[in-house]
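All protein chains of the complex are present and in place, except for one that has been dropped.
Residue numbering begins at 1 within each chain, and the chains themselves are lettered A, B and C in the order written.
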Amino acid sequence: MKLWEYVVRRLIALLPVIIGVTVIAFVLWKAIPIDPAIAYLGPKAKPEQIAAFHAEWHLNDPLPNQYFYYMGRLLTGNLGPSFVNHVPVTEDLATYLPATLELTITAMLFALPVGIYLGIKSAANPNKWVDLVSRFIAIIGVAIPIYWLAIMLKIFFHEDLGVIGMNNLLSLDGRLGATMTPPPTVTGFYTIDSLLALNYPDFVSAVTHLILPAFTLGFAQLAIILRMTRSGMIEVLGQDYIRTARAKGVPERQVVFRHAFRNAMNATLTVAGLTVGSAFAGDVYVESIFNWPGIGKYFLQAALHAGFTDLLGYLFVVTVFYVSANLVVDVLYATVDPHVTLGGA
Amino acid sequence: MAVESSKETAVVTAWRRFLKDHASRISELKYSLFLFRKNKLAVLGLIFILAVIAIAFLAPFLAIERPAYVNINGQLQQRWPVYDQPGNYQVLLPPSLAHPFGTDHFGTDWYSKLLYGASVSLEIGLSVVIPASVIGSFLGLVAGFEGGIMEEVIMRVTDIFLSIPSLILAIAICAVLGRSIEHVTYALIITWWPWYTRLVRGQVLSIKERQFIEAAKSVGARPSRLMLWHILPNSISPVIVQASMDFGYVILTAAGLGFLGLGAPPGTAEWGVMISEGLNYLFNAPWLAVFPGLAIIVTVLGFNLLGDGLRDILDPRLRR
Amino acid sequence: MLRVEGLKTYFHTYEGTVRALENIDFKVRAGEVVGLVGETGCGKSVTALSILRLIPSPPGNIEGGRVFLDEPEEVYTLRAEYDRIAFERLRRKGASRNISSLQAKEVLQPEIKLLQSKLQASNSEKEKADLKLRLQAATSEYDILQKSMEDIQRIRGAKISMIFQEPMTALNPVFTVGNQIAEMLILHRKMDLCQSALKALDLQMAVRAKKIRGKRLTAAQGRTAFLAGRDLDGLPKEERAIHDRLQEMKDDDCVCSVCWSSASILWDCCPACGARLTFDLLAPFRGGIMSLEKRLYSRVLKDPQDQLVDFVNSMPIFRRLVHTRLENEGSHWAVNSLREVEISEPERIAGQYPFELSGGMRQRAMIAMMMACNPELLIADEPTTALDVTVEAQILKLMKNLQAKTNMAILLITHDLGIVAEICDKVSVMYAGNIVEFGTTEQVFHRMLHPYTKGLMRSIPRFKAASSQERKKDLPVIPGTVPNLLYPPSGCRFHPRCPMASPLCSEANPELKEIEPGHFVACYTHVLRGEAPP
Partner (left out) sequence: MTNTPVSAAQDSEEVILAAKDVKKHFPLRGGVLRTVKGHVMAVDGVSFQLRRGETLAIVGESGCGKSTLARVLLRLLEPSAGKVFFMGSDLTALKPSLVREKRKHLQMVFQDPMSSLNPRMTVKNIIAEPLVLHPEPAVRPATIAVLATLTFLYGLFSAFAGLAVLLFPSASGYFVTVPSGAASIIGLFLAVYGVLEMAGARGLWRVRTWAWWLLVVQYAGALALWFLLSNPILIGASAVLLICLVYERKKFASGKDVRDRVLELIELVGLKKEHLNRFPHEFSGGQRQRINIARALTLNPDLIILDEPTSALDVSVQAQILNLLMSLQKKLGLTYLFITHDLSTVYHIADRVAVMYAGKIVELGETEEIFSNPLHPYTKALISAAPVADPRVKAKRIILEGEVPSPTHPPSGCRFHPRCWLAFEPCLSVEPVLFDTGNGRLVACFASARDLGREATGGPGASRRKAGIR
């Protein structure tokens, strides 16, 4: 089997999953005890308005028909009007997505290399200090609630309460300082945009605003990645071919990084895919605590204010990102491990 | 005298015989206990958990204040803050001997509320993990054992649920259903079972290939017997490990939902809700957010360490 | 060449200490095939792993003993004297005879100091050489077990290499066979590889100047492409010759589309005409990279200890850029070593992953890998156990041939007495962590003395030695089971199962005694009776 065949198979296997997600979303939408018309138009809406809304959204049709209308809208990219902001949901998402992506990607860029490195090191040096520190991080990282960590950091770095005098270096709220004007939008990432615009103050401000949220978000993912890498590595290091490598006279460093890690990558890649999901989930907390204007915060607002179209729109975007991240992981895994494409035992 | 001693010896010999007959099981148990005791962290985890359970049961005796009970739809529910002694409350007191964890903006003793929170968290954990693991394991068992179209359907459904990040699905469900602890439980069961299905199916698939399954078939075992006697007992240990870990994660997530304002209703002694109440006075009264968080950490840590310890004990590769 | 003295390895587990090895003594001379026979759990593999210091630790630990590799005869004779002194002093302290070099050095400290000072003081070359030898003897210089990890890594694979029982799990599943052999070469024969890499670089640089582009075709494609639009009969003589050559090639072989000569998969340009065969993303930067590479390899040639290549090797991206060439060169050599183990189509096999090969092929690849650096000693741990009878015969023949060609020594670990009888010169029989009998194959098989050896030999069902009347009869067996090494029996470990056990046997563990020249037995029965072999 060739790589492209494998990718095609994975894509085909995704179809029922995507359809299933739409069904779940549809069920959620129908499970709302409130009439969406009233939720959208407000309690003072006139009956005709409500009837018109119902007709427009085919809310009086039988359920299967409603589902097909709903699917039809989805396929044309129409996620409906936002119940919170009263603009199309797609527009809202487009505004807020880059902020979230900037935050999430930065967090993963921190969590992945550090987690993998510590995981490998700790597996290779059992009961040394690297191992002890890593195990501590792995245990504590998954036990600390991310929202609590965020709050603690906020208290820790607060101007008045701050334990160390870093009050001017790291900022606690938003993406930019209050008086700054955002750089012209190219990628939507303030750090990159400000660099492109050669706006140095903006860049510094964007970076200092990014550090704390990204660290908070990354910390939990780091712990998960570390834990899985470590256990994967410990298993691989007990294999016969590691003994063979040692018998060949391969230096220990290469045994660990070349022979063992290539094989342990399976666990790491899988968990890296999963952490994309938990990072998006963590966004909801981090963004609302650090006041970061991303889709996580938007989602929370929608959830708290019965903004159902916004909610479903968010659900789709995140699912698409999550599923494609896992697809990338699968393909990467196929390139790393010849078993996947070549078959074999 | 003689009669007594002979009676005694009869009991003793019966006991001895029991010990001898079950020597293997006993030594197995002893070995497990040894492995567990050797694992200091797991013991620590167990201590944490036992402490939390003890607090959950003893809260009425340990607390300084007791919650009011309100009758809602025929069920008694706790209500905080308590106003049975009006005028006696001082708001936002820092931790002191009288109020070990301070007081909140209503003057509620934070320490008492925290103690009552233990039972809420444990209850949520129990009522999510047990149904989720039972349902998930059963489906996984069926999928792995039957194979074919059954497996395909179950695993596709599992995939669908797994393709939405679990917290986000839980938030969406809670948003739709409204604020209540019960709804949190439903939402978490819905998001949690697929993990067990996947786990158990993997186990079953590997155990199905072992020769003792073939051997059992060759002596005439029916599929039901294979499934329940041969495959299930051999695939259950990772489920136990996973369940004990998930206990912690469920408590963490439920508290998170409470924190976001989607879980337990305000005024409940739920740690997540308590943190979010503290969020408003973050810089005036940081203790309000700090202590419930620590409680969550201790509980989650306990279950996590216990799960790790159990994995070490139950993992056949580590045994002998 | 290899001398194992009093080797002792324990595993410390929950239930207690597993005394896996106790007093292992044997030697392997250059060019000799020595068999190590015994049942499961008798410590055969542990012995081999201990020699290479591959025992997983914890729980394993080499508690005592020494393993000498390549110890010159003079040093050995000198050492005997020092050992006697050391034993004497250690016995006073109550230590057993499994001394380690560390212990020996400790008690011999005065002698060593004396020798060192003498060495500094002496002037004459001859005396210096003599003193050096003495110093080597006193400090057990040639003991593997006291060497540093770097030294061990230099010995593993280059001087002693080891092949394992299950080639499926012993080969790394994510690297191709060629790559794994190449790695071996890069580790131990970096100089040679750098030299040939430089040659290849020169060729390629010349090619770059010519700027010819071509394609790599399989021979099957090549044939059709070559004849496209041409009449076979009207071909000129040279082209006719090319056509014939193409016809002779196997379908999977590769040819260059410019000059139609064969082009290995492992090269990115045609070695004959220099046409570039692969699409190269980095083409614009190749010139720079190549000159960098050239400098890098020349550094190694100037100074073999140069660490720069190793450093580059450890950097992920630079490795891709630069190190690939060494790997390619190595793969090219790997093809040759695969050819030596009689693999047909070695180039195709070199590009395959272990799980794509059959069991016999894998074991051949394993042998090729471990033989790539011409080791002096090959430890073969049950090399044919996982294989079928006919393939086993092939592998044994191959090993015999290779051994005859390179004159290396083989330490063959097996439980199959048939294999031992077939290819070994000497045999040592192990039981429960002890060597119970050691001698030439002839001696052990036909004049065996130890009751365990006798029992073992009798319990094999035979079919070739005209034993048809013995068919269907009960086989004589050794009663009981192999003891648990957590609680080994006191004294001789075989005595609970031994038909000839005497009270003495349960008290002390017998040592190996030479009964006839070259034939050692660890059994009181023979020592006491002074029995001569039949």
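Here is the rule we use: contacts are C-beta pairs under 8 Å (C-beta built on N, C-alpha and C of every residue); 3 or more make two chains touch, one makes a residue touch a chain.
Note that the coordinates shown come from a computational prediction; the quantities given were computed from them, not determined experimentally.
S.K.: Thinking of the whole complex, not just what is shown, which of C:G222, C:G455 or C:G491 touches the missing chain?
M.R.: C:G455
S.K.: Out of C:V67, C:M361, C:M430 or C:L449, point to the residue that touches the absent chain in the complete complex.
M.R.: C:M361
S.K.: From the list C:I419, C:I435 or C:A522, pick the residue that touches the absent chain.
M.R.: C:I419
S.K.: What chain B residues would touch the chain not displayed?
M.R.: Against the left-out chain, chain B lists 20-25, 28, 127, 130-131, 134, 138, 210-212, 214-222, 224-225, 228-230, 233-234, 316, 320.
S.K.: Given the full complex, what residues of chain C touch the hidden partner chain?
M.R.: Its contact residues with the unshown chain are 39-40, 358-361, 388-394, 396-397, 415-422, 441-442, 445-446, 455-457, 459-465, 468, 470-472, 474-478, 481-482.
FYI, only the chains that are shown with their structure count from here on.
S.K.: Which chain has its C-alpha centroid farthest away from the centroid of chain B?
M.R.: C
S.K.: Just the number, please: Cα centre separation of chain A and chain C in whole Å.
M.R.: The separation of the two C-alpha centroids amounts to 49 Å.
S.K.: Could you tell me the distance, in whole angstrom, between the mean C-alpha positions of chain B and chain C?
M.R.: Roughly 52 Å, centre to centre.
S.K.: Under the stated contact criterion, what part of chain A meets chain C in this complex?
M.R.: For chain A paired with chain C, touching residues are 238-241, 243-254, 257, 259, 262-263, 336-339, 342, 344-345.
S.K.: Going by the contact rule at the top, pick out the chain C residues touching chain A in the complex.
M.R.: My answer: residues 49, 52, 54, 56, 149-150, 152-158, 161-162, 164, 166, 168-175, 183-184, 187-188, 313-314, 353, 355-356, 366, 369-370.
S.K.: Using the touch rule from the top, collect the residues of chain A that touch chain B in their complex.
M.R.: Residues 13, 16-17, 20-21, 23-24, 28, 31-33, 139-140, 142-148, 151-152, 154-155, 158, 160-161, 277-278, 280-281, 284-285, 288-289, 299-300, 302-304, 306, 308, 311-312, 314-315, 318-319, 322-323, 326 of chain A touch chain B in their complex.
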